[in-house]
Every structure is written in structure tokens, then in C-alpha cells.
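Every protein chain of the complex appears in place save one, which is left out.
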Amino acid sequence: MTSQIFSPDVEQVLDLAGIFVFALSGGLLAIRKNFDVFGIAVLAEATALGGGVLRDVLIGAIPPAAFTNLGYFVTPLVATLVVFFLHPEVARINLTVQTLDALGLGLFCVTGTAKAHDYGLGVVASIALGMLTAVGGGVIRDVLAMETPSLLRWDRSLYAVPSLVGSTLTALLISIDRLNTLTGSTAALLAFVFRMLALRYNWRAPRAWHRGSSNTGEH
Amino acid sequence: MTSQIFSPDVEQVLDLAGIFVFALSGGLLAIRKNFDVFGIAVLAEATALGGGVLRDVLIGAIPPAAFTNLGYFVTPLVATLVVFFLHPEVARINLTVQTLDALGLGLFCVTGTAKAHDYGLGVVASIALGMLTAVGGGVIRDVLAMETPSLLRWDRSLYAVPSLVGSTLTALLISIDRLNTLTGSTAALLAFVFRMLALRYNWRAPRAWHRGSSNTGEH
Partner (left out) sequence: MTSQIFSPDVEQVLDLAGIFVFALSGGLLAIRKNFDVFGIAVLAEATALGGGVLRDVLIGAIPPAAFTNLGYFVTPLVATLVVFFLHPEVARINLTVQTLDALGLGLFCVTGTAKAHDYGLGVVASIALGMLTAVGGGVIRDVLAMETPSLLRWDRSLYAVPSLVGSTLTALLISIDRLNTLTGSTAALLAFVFRMLALRYNWRAPRAWHRGSSNTGEH
């Protein structure tokens, strides 16, 4: 099992931390959309677990880990309580939340790629599924809240590319048989740093050529 | 098989009744959105079968029951014809439709929880999948019609909580080995009554604290 990049205990702690911050982002959007407390919980669960569930369904890891590991399911409920009672405070520490979210992004693209490879998928498919693990929950979050997925929007800083970098590095490490705690952590850290730089300097991807400058946003 | 709460014939009749009323709610929304007759059929099918299909995919019951039981597939088409020709009449008996919908909610959260447990899932996961069976189709309906899922909205009466009650009771009954026709029906009835009371008295769940009273709905 190459997917055991970290010791089981370490991986569990990292996973739960990533799930917690993804759930926070879902909960905060739910509050912004004026959903009730159950809507907050549903959006927190869907955001935190959606990417991993999609990956598990596509690779045949049934039932998905989200339904066999009680901690995965309960953590978003804790995040729901936190944002329910403390959302002005959580929103105020936006930079902290975004930093943690970037950590989750880095972690999940690495572990997602490794798990897909463990289930027999090829290099390119494993990269794609690693990215899906990292970004899928956010897309589900936005669709459920009737928002254009921020993953797709031009006016948001890069999110797909950092996960692409982390997933690709992981796939390369697997193919040269060098994925371990040190190299896996490095791949996750690079994706994390890339995302933080994109946030800090507001890096964006280009839109299609020939567009007039009058196109200043999405309609 | 604990999922055989009712005799097969009774379960089939109840299932088809639940599917029929869920399909009605999908069809009525499609008409309100001005979709054509095929759009009505697609939304009726997705609403009626979506929750069960999601559950079956997640627990590994492949192909999903919706694709192996012809009655499950044909019933939403009958509902499509009914709303197509009689939608003013169907809309006028809104209370009847909501009552039947509440019956479907109660039934599906119980049978969904039992089926998930049959496939080896744990208590909490079975509860979650029972709820998903009951409310998943409605979420798919709303997303396809580009409406904010009514499940999430503050200004709709409780829908998730009755299914949570029914699913939790079912999981408790399973864990003390007491799920049978009588107790299963009681759990479904309690969920149904809870939902009807929520409708009657417009019970709502709280939104997050500290919100000003100027927040009067979703934007």
C-alpha cells in the first residue's frame, strides 16, 4: 500500500484536520446563504467529504471511507457547531481558515493520488482523481448553494493548479518508487506553498484569447 | 435481511406509492419552471429515484434497485402524465400531496437505513444513508431546476429532522434486534407525524447566532 505515506495515526490526524477546515468553508458559505443549522451541517458534510466520496465511488472503494470512519463523519458536525456559534470570529480569522484550507488541499491531492494508484489506476487517472479529492468537495458545496463553482471562476486565485502540482509530483514519486513520508509531505507542502502564493499575490489563470477588456467578471 | 420490514408485496406497494408522490413533486416543479414534457419526466424520475440510487451506489448495491425493478422506473412516468394533464388539480390538492410526500419521507428513511445496515454499514453511516434516501431526490430535483435546495433553506419548515428521527429510531431498533413490521411502521409513522406537525405549525430550525433580524430570507 503506497497510500500509507504517513503512519496511520499521523494520517488520521491530518485527514481530520483537512476535513475540519473544508467543513468550516462549507459552513461559512451556508451562513452567508442564510441556511438553517441543518443546512449548515449538510453543506459542511458535503464540502468536507464530497471529494473523497467521489474518488472512492470511481475507484470502487465501497463503502467510501467517509461512511466507515466515524471520525470523518463527526468532524464536520463539530465544525458546524463552531461556525454556528462563532461564525463572526471564524470569518474574522479568514487568513487562518484559508491557510488551513490550503493545507487540506495539499494533503488531499497527495493522499487521493496515492489511494487511486493503490486501487490500480494509471498515472494520469491517479493524478485526476487526486485533484478530484482535493477540489471535488468545494464544487459540490458551490453547486448545492447555487453559486458558480469558485474552482471555475476567472476572478478567483488559482486553486486547481496547486492541486495539479501536488498530484503530479505524487504520481511521479510513485512511478519511481520513492513515495514515503518525507517525499509525500514535500509534495503536499509544495502544493500548499503554491496555493498560499497564489492567494497572496492573487495569481489567476488566463481566460480565452481575444476577449475584450470589457469582460470584467462572470454573469 | 433486516430490510424486509414488510412483506415483499406490502413493501413494493409502499415503495411505489412513495416514488409516485416524490415524482409528483418533481413534476410540479418542472411545470412551474416551464419545462417541456420530457423535462417533466426527467425531473420526476430524478426526484423519485435519486435518493435511492445515491444510497445504492454508496453501499455497493449495483445496479441500483431503480434499474432492476421496472415498476420503480415506470411509476414516475405515470406521475408525469398525471401532472402534465392535471397539474392545476394536483397543485390544488397541495395538502394531500404534502401529506403523501411526508409518508414517502417516513417510509424511505426507515427502509433506507435498514438496507444500508444490510450491506454492512455501521449505525451512524446507516442513519446518514437513510436520511440520504429520503431527502436526496429532493436535493437533486432542486439542483437540476436551479433552485436553492429547499432542504437547506431556513424559510422552509423542517424536513431533515423528521428523517433524522425516523432513521435514528430504525438504527436503534436494529441494534437491539427489534426491527419488524410493527416497530418499523411505528418509526416511519413517527417521522411522518413529525413532518406533518412541522408543516402545520411551520416549525423551522434556527439560523446561526448574531444575525440581525434584517436577514429575512435567502438571496
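Just so it is clear, A and B label the chains in written order, and each chain counts residues from 1 on its own.
Following the convention adopted for this analysis, a contact is a pair of C-beta atoms (placed from the backbone, for glycine too) under 8 Å apart; a residue touches a chain by one contact, two chains touch by 3 or more.
Remember, it's a predicted structure, so these values are computed and weren't measured experimentally.
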Inset, instruction - Kindly state which of the options B:I5, B:A23, B:I40 or B:L199 is in contact with the chain not pictured. - result: B:I40
Legend entry - Selected from A:V57, A:L77, A:L172 or A:L190 as touching the chain missing from the view: A:V57
Legend entry - Chain not shown, touching residues in chain B: 30-31, 33-40, 42-43, 53, 57, 62-64, 67-68, 70, 73-74, 83-85, 87-88, 143-146
Legend entry - In chain A, positions touching the absent partner: 57-60, 119-122, 124-125, 128-129, 139, 143, 146-149, 151-154, 158, 160-161, 204-211, 215, 217-219
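In this text, only the chains that are shown with their structure count from here on.
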Legend entry - For chain A paired with chain B, centre-to-centre distance based on mean C-alpha positions, whole Å: 29
